[in-house]
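Let me begin by handing over the structure; questions about it come next.
One protein chain is absent from this view; the other protein chains keep their places.
Each chain carries a letter (A and B) given by its place in the written order, and its residues are counted from 1.
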Amino acid sequence: MQEGIAFTPQVAASTIAKALWLVPALPVVASGIIAILKQPRRKAASGLAMGSLAISLVLALVAFGHVLAGWAHGAAVRETVNFTWIRVGAANVELGWVLDPLAAVMLVMVTLVGLLIFIYSTGYMEHDENYTRFFCFLSLFAGAMLGVVIANSILLLFMCWELVGLTSYLLIGFWYQKPSAAAAAKKAFVTTRVGDIFFLLGIVWLFAQTGTLLFYDNGAGSLEALALGGLLVHHAAWGLTAAGAIGLLIFAGAAGKSGQLPLHVWLPDAMEGPTPVSALIHAATMVAAGVYLIARVYPLMQAGALAGGTTTALTVVTWVGAATAVFAALIAVGQDDIKRILAYSTVSQLGYMMAGLGVGGVAVGMFHLITHAFFKALLFMGAGSVIHGAHEEQDVRRMGGLKSAMPVTFATYAIGMLALCGVPIFFSGFWSKDGILEAAQHWTVARTPFYMLAFGALLTAFYMTRQMSYVFFGSWRGHGHAHESPRVMTTPLMILAFFAIALGAIGTPAWPWFQSFLNDQPAALELAKFGEAEFLGLLATSAVIVFLGLGLGWWLYGNKSPKAEEADALERVSPTLFGWLRDRLYVDELYGATVIAFYAWWAKVADWLDRRVWGGIVAGVALLFRGLAQLNRFLDTNVVDGSFDKGCEELATSGGLVARMQSGRAQIYLRLLAAAVVILAAILIWSSRG
Amino acid sequence: MGMASPLVGYLLVAALVFAIGLAGALTRRNAILVLIGIELMLNAANLNLIAFWRYGPHPETLTGMMFAIFSIAVAAAEAAVGLGLVISIYRHAKTTDLEQMNRMKG
Partner (left out) sequence: MGFAFYIVSALTIGGALAAVLLKNLVHCALALTLAFLGLALLFLQLDAQFAGFAQILVYIGAVAILVVFAILLTRGSELPKEGVFSKTWPAGLAIAAAVFAVLGWAVLRVAPWLPQETATPSVTVHQIGVELMGRYVLPLEIVAVLLTAALLGAVIVAMHEKEGAR
């Protein structure tokens, strides 16, 4: 079953809602101050970053408390603060933020996980010379992500979305001197860009159709009944309504950011960034932004669904999510880099979240998002700790036996791993994943996603066991001596481990607080739910799947520690299959052969066009002008000057000629005078003879 | 009487003297002779004037006579200046030969 979000009409904004803009603004301001600080001021940088995020956390908790209080009293809270940014003719460009349960839980999660990772980073990046720059970018990222969370205007959301993409680029390519890191950053940016193009199209279409940028605006917002009704009337192509088409376009954007098939290729490469970056961005927050986006525009995705039925948009979301979950899990089986296994695991879990949104609704998907944020961040930070302790080694085949050398890391990592696998009862991952599986089981359209997701769960358990056995069990195969990480790194691990267990409590069927909170329903404690047949059946199924995966993994890998050069156990079983999995199922190669090859060819065409055609035209024009200039000069010298000079010369010559007539002798003049008089007189006399 | 007017004789004489004076002014080399020729021309003109006065209408208005008298006066002044000039040129050029005076040659 799916539930949308139906709320009572909005109330006027409370104080905390009005002050909510501080939550993203403070980290951004901190980032700005760090940027202009005289380098290096390490303590100041990290202090500013952590301090601003800590205040944001406090504000987020206050907001959460406010929303919680409202929910507890039966009055759902959705408060918005909107303002007009620019007036363009008759249209207004509006921005604004919203405070509702969805935003509140996300705010708390982001600020809390973010703060823990900031603290962890002070230890991890201790020896890095660009410490200050790191915290500047990290702070900016936190601010941008928080902006995405609270945005009530789709334009503001997009602006913060792009800022998140930018800071992710800056952080992935943090060690920019490494060519692989620079390439990975570029890949991340370009791939998410592809998704963002569709997202932008969706935004423009939505704005054009509904006339407003705001989600919630006292009944006039684009996610409210009036606008949705209007969207349903219009029909786009292929039997889709406008609502469905816009939903799919927005999903394309989310697919880019959240690494769904086929835009997942950037996420594993993004592991080139420092581990805290992987933890924050690629586990907890940025990749979750896509899922959050779908949750935010869920009324749009769900518009037009009949009771018990679903829409085309949500069907697409489900299938894509399920496919991603299985695909990525398969690839994770064949990877040897500790972070890469986790990266593909993230992609797989994101697929789960999207599928959960599709089959079960906002609460189901969001619950898995929240729990995943905590245990994935834990796993990444644990991996960072392992890398730190193994002297920057990242290949799992060169690790081993670390459970005795790094006990705290081992314990916390184990908790995270069990949560990820969804080991029943105690771990939050079980409850959130179970919620998705349960919803998939009851999906009206098809059963296949359920089987895919179940298979994915099996694979998850399998590859995580493989990883654990390589890293922590067996014997040490690396160089040097492994040691435990400092307290500043292990303490956040412990805090996250606590949450990885504890969060399960808020989402059980007996007390579905999380789901009720998001859906504005009262939550009642019904322990009897634990005894229901349906629940027990699903519990059994999940347990079987998980333990099967764990067992299979342990059987193949267990305490054995094969040398790095030896073949992997699975490889020995099926070399070709393992080879495909290790080569990431050739998706990158496919892109290289098609899109990138075309792009390179097109770049060559454009260069030829630019140099030959446009360049030729410009050169031709230049030549023409030179020719004209030469002609002009020729005319000027010969015709104008020439004629003038000639004329003067002629005058001088003729003057000379005439002057020669002057003999200078008076008698000659006199003679001429007399002769003239004679002629004149003769004429006169002759003419008067009449 | 049917005879030609007596004026004709005087006019012809005047014309002849004028022509002679002109010929002298045009052909002789010496500057002073040019002046002599000019004096002859002026005199011939005076003769013309007087002749027309005598035989023309209204001789009692004395127009012709006055004209001739003024002409004589002016001619005298002109002869004085001209000869002064010739003397001055002679002092400078040491000659009165007109053929050699071509400083104004173009």
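Note that in this section a residue touches a chain if its C-beta (ideal position, glycine included) is under 8 Å from a C-beta of that chain, and two chains touch if they have at least 3 such contacts.
Remember, it's a predicted structure, so these values are computed and weren't measured experimentally.
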Across A:Ile425, A:Leu609, A:Val639 or A:Ala675, the one contacting the chain not displayed is A:Ala675
Subunit B positions in touch with the non-displayed chain are 1, 3-13, 15-24, 26-30, 32-33, 35-37, 39-40, 43, 46-47, 50-51, 53-57, 59-60, 62, 65-66, 68-70, 72-81, 83-88, 90, 96-99
Had the left-out chain been drawn, it would touch subunit A at residues 667, 671, 674-675, 677-678, 681-682, 685, 689
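FYI, only the chains that are shown with their structure count from here on.
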Per the touch rule, the subunit B residues reaching subunit A in their complex are 22, 25-27, 34, 98-99, 101-106
The subunit A residues in contact with subunit B across the complex are 658-667, 670-671, 674
